[in-house]
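All protein chains of the complex are present and in place, except for one that has been dropped.
By written order: A and B. Residues from 1 in each chain.
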Amino acid sequence: MRWKWQQLEEKIVQLFMLLSFALILFCLLLILYTIVAKGLPSLSWAMISQTPKGGFYLGKEGGILNAIIGSLYLALGGTLIALLFAFPLALLLNIYLSQSLWADLVRLSLDILWGIPSIVYGAFGFTVMIFLGWRASLLGGILTLALLEFPIMARAMDEVIRRLPPDLPRAAYALGSTNLETAFFVVTRQILPGLATAALLAFGRGIGDAASVLFTAGYTDRIPNSLFSPAASLPLAVFFQLGTPFPEVQQRAYSAALILTIIVLGISLSSRWLAHYLDRFSIH
Amino acid sequence: MPASHRSKLDRWVQRGFWIFSALPTLLALLILAALWIKSQPILLSHPLKTLLFGSAWKPQKGEFGFLPFISGTIWVTVVALVIAVPICILTALYLSEYTSARTQRLIKPLLDLLAAIPSVVYGVWGVLIIVPWVQNSLAPLLGRWGSILPILTTTNPTGYSVLAGGIVLAVMIAPFIVSIAYEVLQTIPFGLRQASLALGATRWQTIKYAVIPKASTGIFASIVLGCSRALGETMAVLMVVGNVPQIPRSIFDAAYPLPALIANNYGEMMSIPLYDAALMTASLLLLGMVLVLNIFSILALRHVLREKT
Partner (left out) sequence: MSEIIPHLETQNLNAYYGSTQALEDVSIVIPRNQITMIIGPSGCGKTTLLKCLNRFIELEENARIEGKVLLDGENIYSPSVDVTEVRKKSGLLAQRPYPLPMSIFDNVAYGIRIHRLHSRGQLHQAVQHYLQVAGLWEEVKDRLHAPASQLSIGQQQRLCLARGLAVEPEIILGDEPTSALDPISAQHIEKRLIELKQRYTIVLVSHILRQARRLADYVIFMYMGRVVEAGPAHQVFNNPQHERTRAYLSGEF
């Protein structure tokens, strides 16, 4: 009899596990399905090739090119600036202080920064901008996004570099390279796929984030023509259009969400592919 | 001698790097300091007790009680955890203990995909699917029990509620909890499982008595990390939670979490005295809650994940 109960318990638990797993997969599929089904009907060439015309937010002509371009500017700028700090930090962290207590503290700080909510970055960025007398602008948005992306990128790159076979730097040292030369010429080449993945990961996070650019980049119907003019972004385009009472405008929020999803998932998939593709050139 | 040039450069960079590597720590402190300084006007003019435990929110009259927002944040987060934790832990156990390495390699990218979806897209999904579902199905179904369980009372006719926010948040934090809990489970030595199986234990008995006790710290840390993610999540929650500054009494009531407060009011914050300081205080409160949870879980996870190597 007791065998029956134990086996029954095993089966019940397995069933619950399978159901939980299926539920998570179901949610993923449901989200993708909802966004595609709702966004596709009003997705048109005009949506992605025009800026909002007069009366756009009442349901008239126009598109969200301002938000697409704005988001690309913001995320690209943020990623480049984050890269400028994250890459040297991750590299030198491993070359100069790989296992020290100080390195532990740096990593802890990065992990903590990673966990800070983006709305807090937004509030912080806004505070600094007021202090400097800036208005909501492309530059403000870029810098705030750079703050948000920096820990993600630095930590991801750090992990990539740490997984490097220890023999490789040693071989370079044996050839008489200095630390710095080892870092930039030998190590970099080996970890290129990992670096690209890390940068794309941060870019994806940046382009999808709304809370940090809400205060700092502002919103405008024009395509920004200078670093100091405000910039629209896709997440905010979704948010604002969904907030209007007009069904036509809400429709466009759905298709803006679809465009955003396509971009982000495209980045996620291509980083996976890129890592796989470039990986062939490194030593295992 | 060119070699000495090169070595000199090397030493110079090494020295400069000490300062450079302090950047993350400095940045964290700077954020904390900036929010602290900007919150001073309100922290100095109002007693902490009325700020934290007062429920009157009338910025025009200079009354700032954060309790509705703090309780809104906690309600939504707790509901999200109640939904997400069992599902995520069971999923992580399933992946780690019952599927082959090949299946695991197929499933990891799907979790990454789920984690990559932007917050605002979750929000749209919540508005389109979850809010109507709560309004039309869950509220009538569970509301019947309202007289027995007050947290199920339905007085809010819309679906924009704590529950809608909690469900959307649960889906958002799921990939985090699953992948970290999975990683923790992978550090448990195979030999431990074998030791239990060799005694004729079933797989589930092995998990229950050998694997979970050994992994408990790490699993707990993964949940805490998910919790801190949930606390700070802004846009998706803001879009489905109703944003009414009240202390929720039921999961069907609307709530107004701290991040939503900050995001919704930035436009007016300069026009009302002390309003900007109040919003900065909200950011500071949020940051404080997140930091405490984060530091605990990061340190615990470090300890757990490092033991493996």
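The definition used in the following text is that a residue touches a chain if its C-beta (ideal position, glycine included) is under 8 Å from a C-beta of that chain, and two chains touch if they have at least 3 such contacts.
Note that the coordinates shown come from a computational prediction; the quantities given were computed from them, not determined experimentally.
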Residue among B:29, B:56, B:199 or B:299 touching the omitted chain: B:199
Identified contact with the non-displayed chain, of B:157, B:191 or B:267: B:191
Options A:6, A:50 or A:229, residue touching the unrepresented chain: A:6
Options B:12, B:53 or B:209, residue touching the unrepresented chain: B:209
Interface with the undisplayed chain - residues on subunit B: 100-101, 189, 191-202, 205, 209-210, 213-214
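Here is the rule we go by: only the chains that are shown with their structure count from here on.
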Of subunit A, residues touching subunit B in the complex: 6-7, 9-10, 13-14, 16-18, 20-21, 23-25, 27-28, 30-31, 34-35, 38, 85, 88-89, 92-93, 96-97, 102-103, 105-106, 108-113, 115-124, 126-128, 147, 150-151, 154, 178-181, 204, 207-211, 214-215, 235-236, 238-239, 242, 253-254, 257, 260-261, 264-265, 267-268, 272
Sites on subunit B touched by subunit A in the complex: 6-7, 9-10, 13-14, 17, 20-25, 27-28, 31, 34-35, 38, 86-88, 90-91, 93-95, 98, 109-114, 116-125, 127-129, 171, 174-175, 178, 202-205, 225, 228-229, 231-235, 239, 259, 262-263, 266, 279-280, 283, 286-287, 290-291, 294-295, 298-299
